[in-house]
Each structure stands twice: as C-alpha cells, then as structure tokens.
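Got a structure for you, written out below as structure tokens; questions coming shortly.
For this view, one protein chain was removed and the others were kept in their places.
For subunit A:
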Amino acid sequence: MELTGAQVLLESLRREGVEVVFGYPGGATIDIYHELPKYPFRHVLTRHEQGAVHAADGYARASGKVGVCLVTSGPGATNTVTGIATAYMDSIPLVVFTGQVPTSLIGNDAFQEADIVGITRPCVKHNYLVKDIKDLAETIKQAFYLASTGRPGPVLVDLPKDVLQATVEYAYPGEIHMRSYNPHYEPNSRQIQRVVDLMRFSRKPLLFVGGGVIGSNASEDILWMAKKLNIPVIGSLMGLGAFPGNEPLWFGMVGMHGTYAANMAVNNADLLLAVGVRFDDRVTGKLSSFAEKGKIVHIDIDPTSIRKNVSVDVPMVCDCRRALKALRNELGKDTSINWEEKHEEWVTKIRTWEKSQPMTYDTNGSSFIKPQMVIETIYELTKGRAIIATEVGQNQMWAAQFYKYHKPRTLLTSGGLGTMGYGFPAAIGAQLAFPGSLVIDVAGDGSIQMNIQELATAVSYELPVKIVILNNGHLGMVRQWQELFYNRNYCSTCLHKNPDFVALAKAYGAQGYRIEKRDDVAPVLKEAFATKEPTIVDVLVEPEENVYPMVPAGASLTDMLLV
C-alpha cells in the first residue's frame, strides 16, 4: 500500500488506537489536514497551540491513554513548549507532532522555521526530526512506545513538509526493540525482603504516595496495604487521588502547604515508604531534617529520582505496581504479627495531630466569601465524583487541601512546572475523554486569563466544562509571599481592570454567573453544575486570604505557619 507521509501519520495514529487529536493547522501541516476527514478520530481545534498541548495532557491524565497533539512549524511549534515542559515535569505520556519546513530549507531561516527539536531537547523524554519518509512509520511507533513505557513523558516528532508529501510503501512495525532503552519493571526480591523486614520492626511506618502510583495504576495495592497493615497514608500534590481522600487512614498532602498531621508524621515516622514520588523541594522543605527520624524506602521506575535529593536506605528501581504486588504477596502470608495493634498507637498519635490542627480557615469577622468554603461546597455538591482541574496559585492549593479526591485521575494539576493557564484546557481534554462526567476547573482570576480563548473551543465542541474563578483581584499566591516575606510590597500583583467574566462568558456563547454573597455559593454552584453548557462562575472572594499551613521556603516541615 503506497501512502503519502501525511497518510502514514494518520494511518499509524489509527493503529495506535488514537481517538482524539488536539491541534491547530498551518502551512507545514496542511497535507495532514487535507487527509484528516477520511480517518476515524476526532480532531479538536483549539484556539492556541498551548491549549492543544494542555488539552492533550488533560486527556492523558484523566484517561490514562497517550495524549496526541498536532501543530504547524515555527510559531505553532514554539507555542507548545510550555505544555511540553508541563507534561515532562509531571511524567505525562504525550506525543506531539510538529510540522517543519521542507528538508531542503532546514537551517536556512526559512519562513516559519524553528529548530523545535533543539528547543525542546531539555523538556522531552525524547524527540525526532524525520528526514526520510522511510523512517516515518518506525519513528511514530517508537514515539508512542517511549511516551507510554518506563517513566512516561512527552515525545516530539518533527515532520518536514516534503516528508509529508513523499510516498512510501506502508508497513507499521509490530514490536519495538531499542538497544538503548530498556526500562526496568521487576522488583528485586532481596530488596522486597529487606522492606518486609523493615516493616516488621517499624512501629511508626508511613506510606507516602505520589504521581507514580497513579501512573502505574497501583492505587488498589496501596489501599490494600494501608488497610491490611494499618499504616497511615500521606501524598504529594501529584499523588492526590492515589489513595481515597475519604478513608480514615488518609492524612492529606505533605509539604509547603501540606496538613499539619502529614508534615508532623513525616518527620516523626520511623519508616517512610515512598512510592512513585520524587521528593520535590516543595515536598521536603529543609532537606537535612526531612524524615530524619526514619529509614526511607523509595520505589520508583526512574533511577535518576532515587538519591537525587534524599538519601534512602532501600532504593528500588522498578514499576510501583509490581513492587506493591510483591510486597502484598510477602506480607499477606505473614500471620505472626497483629498489624492492627502494632501500629495503633502511631495512628492515634497522627489523629491527635490532625485534631489539634485540622485543615481549616478563619471564618470570623469577614463578610467576604472564603475561597476555602467555595472548594468545600464544590466537594459537598459533587461528593468527590467530579474531575477537578486547577490553575496555579492559591486556587490550586485550596483545591488540593479542601476537596477530597476519592479516585485516581480525578485531579489534574500542574505539579512540577506550576503552569498558570494549564487547568482550563486540561479540563477540556478530560471532558472529551469523559463526556458524561462533571469536569470543573478551579481557577484564579490571573490564571484563567492565560488561556481564556479556549472558551471558544469548549463552546464549539459543546463541552460543559465548569470554570469556578476564585476571584480575589490579585495574583494571590505571589501577593501572599509579598505579604509574608517582602514587607507587603504588593508590586504588580493587583489585577485592576479585570474583565467582566460573566459578560465574557456570554460573549463566547457560554454561561456566566457571579456570586457575591456567601448564601449564594451553594445554590448558584448547584445550578451551574447542572447546566449542559460551558460555564464560568465568577466568585468574588476575600481579596487577601492566605493559604495555610505554610512552611516558609527552606524551613523544616515541622516549622509551619498555621491559621
């Protein structure tokens, strides 16, 4: 079967089982768009390439499938960089196809040329420039394989226009073998035994779960282990949803804005079982006092995560799920220990911490709506069944602190890069993956303006995404730092002249609501969540509310500023 490069691409996507492609056309990719209508998948036209990558990323996070994005050369390609870096930091499987000028023009500063392979090198798992159509099918196969295996991540494939127009006899490779890429999945049995021994002797063990648990679909094994052995569980931001937030053994997020109980627990545990985490500096606080009283077991598929920041006693490079299965096997056999009893004192201790400093906020003396209360209301109305995307800033932290994630893949947030403008397009991607689910973007008035143009996408594809703006009239999180550590010098963090978000929603053909009174929060949100249209709910909240607890940058986790 003789196919053009454009057809090779589309046929290969079909064979990879791709259902949705997020993209934006241009001269370099027009040959692909010419063929696209003949293929069975959906192409979603966003209004900005950054929107396309974040949407593909949100689709991937929510569904567990590889997200696919297609953009043109030059500016189209450079517009994807933030989205690629976002996916890279959070280990999200993406394949990004970029158009490129014809091979004869590469390096000539041709019209709409950019060295996107060079530009993205530090923020992709791998990337390719396809110079010969004979390599195209194999490269696409490798791209999907790399993106989704080992530690997942974004892979970019750059497609020169003449390669898309050339023809070749099509054959899609069946299996991939790359001599230089062999992720290691199986746990080592001696190390499993060491962990089992440590578990037997520890009195104060703590499970610490991260995004790797979600990525490797290991949530059930964590739940089994926690319940069977009566071990308390805490999570990183990326790990929220890996363990049900409504389970009694869950003690919340750890780190800079973590719960008092989680932070105290980490620094008092005698054994920290860290699974699929990478000990980000926002998690550890001052490194020298992090988990200083305990041994650390670190399970991660990526050898570079291990001992990068924190020295560990048992390093395990393998798939989180397989490691937990192996532990489950070993520990399940052991009937000599009454785990329930062995850890009861420790669990009770953490409960005491939780009771003494619960996740709360000051409700006295202000007539303003508290942003935390808005998140709590969203939780009550949805009972934890929604998919929540967030922007970045205070809104993100409140969404992490005051909503309980019952299931994995129900929180979509830019944890590693902290990308404002991520949440709304990601919510669009998630809504495409789950048309029947309620998808909510928790936003700040700053962040939402970074990709607000995607309202047009949501409206044209009839995606009922809800945007709840916690409108504090500030770049809140930066203002909070200015207040606490920079002498209240609110330079360039007040957002004067914000647009009328309700009118803006309507201008795009979406729904808009504004909430100014506390009593309106629940009923208006309820009404908004029931609509079948994309909707903005602009909630005017306390302008100078802060996120607490807070561990100042560089301080020890137990030195928290409390409410």
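The rule is short, and it goes like this: a residue touches a chain if its C-beta (ideal position, glycine included) is under 8 Å from a C-beta of that chain, and two chains touch if they have at least 3 such contacts; residues count from 1.
By our rule, contacts and distances are computed from a predicted model.
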item: Protein name, per the UniProt record, of whichever chain is missing from view ("Acetolactate synthase small subunit", "Xylose isomerase-like TIM barrel domain-containing protein", "Septum site-determining protein MinD" or "Cell division topological specificity factor"); value: "Acetolactate synthase small subunit"
item: Touch criterion as defined above, residue of A:Arg42, A:Lys134, A:Arg200 or A:Arg307 at the omitted chain; value: A:Arg307
item: Which residue of A:Leu10, A:Leu146, A:Val213 or A:Val547 touches the chain not shown here; value: A:Leu146
item: Options A:Arg14, A:His43 or A:His126, residue touching the unrepresented chain; value: A:His126
item: Options A:Ile30, A:Val117 or A:Leu540, residue touching the unrepresented chain; value: A:Val117
item: Contacting the left-out chain in the complete assembly, out of A:Met178, A:Ile337, A:Ala530 or A:Ala553; value: A:Met178
item: Where the unshown chain meets subunit A, residue by residue; value: 117-118, 121-122, 125-126, 129, 146, 178-181, 302-304, 307-308
